[in-house]
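Reading through the structure tokens given below for one structure.
One chain of protein is taken out of this complex; the other chains stay put.
A, B and C label the chains in the order they appear, each numbered from 1.
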């Protein structure tokens, strides 16, 4: 999201910022609302964090980067929190051990909410009494986008944690939503080669890793109009996709062998057929929905099996821009989007944004000329530019106004607990 | 504890059982009372379990071994619990993975208390309508003693979990207790050799591993009148005890090297001197108190350093019996005992029971003629008779009426999170 | 073996020592003779050592404990060897990392043999010019017995290493030996209870852990006249012994589950039926031979399945002494024994010595009054008295004159690469 673009009066700006701030902070708490105190304590693997930690860390971010340096006489809510809720900013001291986040019972959830409240009050104060410089506005923008990232992580992490429970509990009930009853035909969009502008640098908010904007030369390529469906992925499984080494990258094949893996993370083969663990609990597999929670290795093996390949992140961005120009891509759709809406309902047309994070074949590397910020905030993105793959497009769990075409998400190729999916490409 | 010894009328028996049952069950809940919902969710290592799990598992024990087989028409409270709260009884199906107990957020604590309540009601019903056979009375006795074991484990486990928190939170406040201000002189009790009766088989409750009763021939030996103190252990540290390989058993030395260990589990060397993490939070080390939370390796290395040795479990039992005959050992004391009373106050005289679990040099092995029960309940003790060491005496956290001279506790030699201590012996 | 017992003239003594020394040293080299240079380099697991290392370490032992302190002006053969070939004597400096022994290609085997030769020459010199004090004679005895221990280890270690090779190469050809064609009937020897003398302290050589000699009171017991055979163990397997948790100690069951173990270490289930990897390569399983290479857990589970138990080390020793008195137990046999003779040929009668190391139920603990020597040599046995089990009797691969009734071998309960077997006992 972006709150500072355009020219407005000071008062209007303060007003707009406050509303945006309150909305985003409120949305985080809405996401935590269906959870019990115990749920919020869970950490089911080192990659994931407790809900409670997400609630605290997002507040810590505002406290650390805005309140402490810019609000006169600000007192830390609790000096221990500076260490406890630091995610990975070594510039601010050794962070508390990530795999041990689930062992922190105190502060309890009530105190975490008090922390949020206290930070919120202080931010309102700051908006009231401190002139909004460009530094402050950039940090506010960053803080809110940071919190939106954690909104999605909160969901992916709690999904993983609840999935460990043999009772397969639901995060929320799925009372009224329509189910996907068909899947759109798959078309191949032909994109002509040439130079394409890549990245972001406008007035709207973007992360540092989306710049510098530059031209990228691309050959002709084609890209699928929709994501791969569960039914299509099932064909891969039934064709012994997990047993054919030649479909797999070497590291992926080692992993599949070691874990004796035979299906995606949340699929379960039961006597009643294939089921899938979802945020609404265990459900029969819907063949019309996009397959999700694949690792990069699975996505790549599927593409090889299908005689296709994954797009590069540049192809993906070029195709998405191309479509936007053609038909003002999915703009209406974005306004309607709500968290946890069934994927299929969003998938009836050529949509690149807001379904699932789409694995690309691109390694996560800096764009030419990228320099990380010298301060602690420079640790946000740059230091992770090794061993990871770029994902594009945002998922149904990403806040709508957090999604944009130039957005570069990144995860390790073995990770599958994010809301990931596959779109095929060809030459 | 024992509830069935002696001859009483049926009514009196029912009454007595009910009172005992209610008391023990209530004591467990008292121990959990100071904890927050999040605290009760914590599992800080595979050896330890969440408080919530202890609360549930002890109820599961009554449900599984008494209600399901003996209460007509009993319906399981929740069929999932049969799997979730099985600790290690393979005869009842593969138990839920022990190291993953902390990942179960649901059932939440309220439902666990409802489970306890439901089991309690059903037990009352059972006492009301089912004739108390010797099998049932044995199982009731076992269930209550089992619950008492978990009362202590609840404390040791939550202590370990809270100790991981950099804020070193207290399990409970230490408002009114007197501190140890001196340590008793250490005397050597000389015990003459000969045959000593070992084990238990009377009317009072005992675990299967305490029998069969048998005669053990012992040579003359001497045994210390009190436990080793913190101050004495500090001498060992200051004499570079953790750096002298020749004081250590080979496996212990490997561990000390690997972990770069330099002091007991809960000691912290701070700029203000030695501190110790306790159930009341971090506290200055009191030199007069018995040293606790040692592993067997540490206990053994200390004894070697001191030119002494650890007693065998038979020597320990013989010495304790000997003293009981002499002076009705510590009987008054046992009545006064309360959980969490400072150790030092209990240590002014020759007391073998109720301070700390005392490591013996004996491997945990069956007494001659021991046979485990054929049913699931036979998995209680017998299958663990390998690789562990016997501890004797009970700790300040053991319920007073759960302690007896013949009691054989057992842990692996590297484990230090129990309330363990050292008493020296010599020839 | 013992070289110093009895009164003899100095010359005769020198002569006798020299012959014994040369014989034992030569036997070690005979065992290495069938091996290639590459074979002698192998280390297939941390527990095992390369043949080359055994050849060097046994020489190091003489150099370190005899030549360096007692031969005037002795110069170390190579100062690096002091570190490289120290097994576990921390008193002599940090030993070279055990699991990395296989990574030492230099010194090569020729230099190792030169080392042996040089040590041998120096020992001859020492015998020539230094008066044989009791200290020196004790160390010579120890050094030769030490070398005999490594003779067996050399075989167990190379067997394990060669077994890893998919080609299942033979250590030596099995050209002329008769095969077992029947198994002796199993009788139960009834041994009356009472006090039995345990341990060794005479003129003959014994390790420190065999003393002090003491009386042990034993109840009546019975013990099998022979070891369990392959055919009998196969019944256990076919009765799903590896799938029945209730037969197993808890730690053993965990291991079986983790490794998905279904048969003894060297058994292979092939399309041609059961085969067994032996020092002569892969061979059809001979049902008449004693089952060997069991872990303690397997031995114990088998005994439980058979409705019996393992003997304690004291029962074993008492039974062996009892038989010796009755019939001068197997003495003729011992003289005839040769390395690698088929087990079955040795098994036609009630023999306790020289077939396989027999697991006992006893934990490896010090006898009452045991004190390890203060010097480095005190690290020989004492520091291992934790977590291990005692084995008795010696195996076909143990030098005949190294075997005695009081001998206490010890290994961890999971270890199966030694020549281990099972003898049952009952009450």
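Heads up, the rule we're going with is that a residue touches a chain if its C-beta (ideal position, glycine included) is under 8 Å from a C-beta of that chain, and two chains touch if they have at least 3 such contacts.
Bear in mind the structure is a predicted one, so any value in this text is a computation, not a measurement.
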Would you list the chains present here that the left-out chain is in contact with? A, C
Sole contact to the chain not displayed, among C:72, C:131 or C:166: C:166
Using the touch definition from the top, which of A:21, A:248, A:305 or A:357 touches the missing chain? A:248
Contact with the hidden chain only, please: which chain C residues? 36-42, 44, 52, 80, 83-84, 96, 100, 102-106, 108-109, 161-162, 164-167, 169
Which parts of chain A are in contact with the chain that was left out? 88, 90-91, 215, 217, 219, 245-246, 248-253, 296-297, 300, 361-363, 365, 368-369, 378-379, 383-387, 413, 427
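FYI, only the chains that are shown with their structure count from here on.
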Centre to centre, by mean C-alpha position, how many angstrom separate chain A and chain C? 61
How far is the middle of chain B from the middle of chain C, if each middle is the mean of its Cα atoms, in Å? 39
When the C-alpha atoms of chain A and chain B are each averaged to a single point, how far apart are the two points in Å? 47
Check each residue of chain C and list the ones that touch at least two other chains. none
